[in-house]
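These notes are about the structure you will find just below.
Missing here is one protein chain; the remaining ones are kept as they sit in the complex.
Take a look at chain A:
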Amino acid sequence: MGPGSFPWLLHHDLRLGWRDFRSGFGRLGARPLLGLVALLLAVMHAAVWGLADEVGALADAPATRGEAEALVLPAAGFVLLLMLAGTLNGATKLLYARGDLDLLLSSPASARRVLGARALAVALGALASAAVFVLPVADDAALLGHPRLLALYPALAGGALLAAGAGLATTLALFGLLGPRRTRLAAQVLATFVGAGFFLALQARRLMPGLLPAEAPADGTWLRAAVGLPVRAALGDGGALAAWLALSAAAFAAAALALGPGFARSAVAAAGAGNARRPAPRRSRSSARLFVGGPLPALRLKEWRLIARDPWVVSQVLLQILYMTPLIALMWTGDGDPALGIAPMIVVVTFQVSSSLTWLGLSGEDAPDLLASAPVPASALRRGKLQAVGALALGLVALPLAYLLSVSASAAAVAAVLALLGLAAAVALQSWHGAPRRRSSFAARHRESKLMGLVEMVMSVLFGLGTALAVLPTAWALAPLALAGGLVAWMRPRRGSAA
């Protein structure tokens, strides 16, 4: 593995990727982390045991293979979209990892080799993130006597290559269309919506039945063949697997080789984007609204301005609300009680949006020295920031809460109380575990603290479940809410430990 060679560059990228992954677990050593991964894999293998047996048995018999394909098709769509989202993010990083690419592209190593290695690292990253959830099915099926499903290994690798090729091409197309400044944000937003695309498509079908075709494409059509190719490949059809791998490898190679020079030029342009000037605003605004009396109004105004001007933050908040739509539809089928869908949505959105905005307010401060040197007690600064984010979070759910009030006063009362508890829990968790960061780290906050990401996810589920049960009403509602309370108490910093 000579210095500057393709394997050497790939090793460099994979090492950086592994360290990036490790940094999300704080000071956890490599061995405990590997143990944790092994534990997760063991849990996944146990969780999909029954599913692997069922799919494997259906795939083994030619008569039932169609049933297996129907079963696997949504999962394949989900996994491919997830990998595409990952590679869009990876390609954006590739383009904007400024110092790193400046160094690499100024070295004697060929740009094509540098970018090819990095593109493969992007594909391997996407593969690794999907493998944890997909490959246990293959292993279990093989153990249960259905070795056909071992085809999931190469099929998934093909999917990762295709996703990487598509991610690179899309990012470069965005670069050409929008320019370097807007591409980063557009690609990140697109990646988020692609990642959520599976849920959104499901929901669109449910809420607007005419929007998507109700049935799968008919047999014998090219569309059916194209849609079914990765599924048949994953289920061990030799011909389909060969075609899928050839298609994926060709797409990846075309993207990496053909787009390589374009990417190198774009990377250099992206590095210079910071020096480009925007056109001056056409009209100057009155300065009357810029100056307010007192630190708390100034703080609130500053927080609101920064949030409103950050399209990435706004898109993430909207997405958190969009994610809730499947929950609403699951619980509110049209002829059921609307309160059962809306009340949990209000509480979960309040908790999640509060968590995001509180992170921005308390941790994502770009000028900490300025605030620390201001003649305002730290507690007042904190209060001003919490007022700003709390008002936003509650403002977002005010309209659905008003609607809920018109439907059911008791459900509205339950939702209001639990939404306030959700807000309090989000503030407490962020206060205890938020660490000072630049606001631009917002997207990476859960990668930097995977524990907080996990806790927020579990809390959302517990709040949603507790609210739905409370609206029913049943005393069982106390169980998830008590668990949520217990989790917050468990997260409280112990005496003597750093908050």
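Definition applied: contacts are C-beta pairs under 8 Å (C-beta built on N, C-alpha and C of every residue); 3 or more make two chains touch, one makes a residue touch a chain; residues count from 1.
What we mean here is this: contacts and distances are computed from a predicted model.
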{"item": "Candidate names \"Fe-S cluster assembly protein SufD\", \"Lipoate-protein ligase A\", \"ABC transporter ATP-binding protein\" or \"Fumarate reductase/succinate dehydrogenase flavoprotein subunit\"; UniProt protein name, chain not shown", "value": "\"ABC transporter ATP-binding protein\""}
{"item": "Listed residues A:374, A:391, A:472 or A:487, member touching the removed chain", "value": "A:374"}
{"item": "Given A:57, A:75 or A:301, the one touching the chain that is not displayed", "value": "A:301"}
{"item": "Contact set of chain A toward the excluded chain (per top definition)", "value": "275-278, 280-281, 284-285, 287-288, 290-295, 297-299, 301-302, 305-306, 309-310, 366-377"}
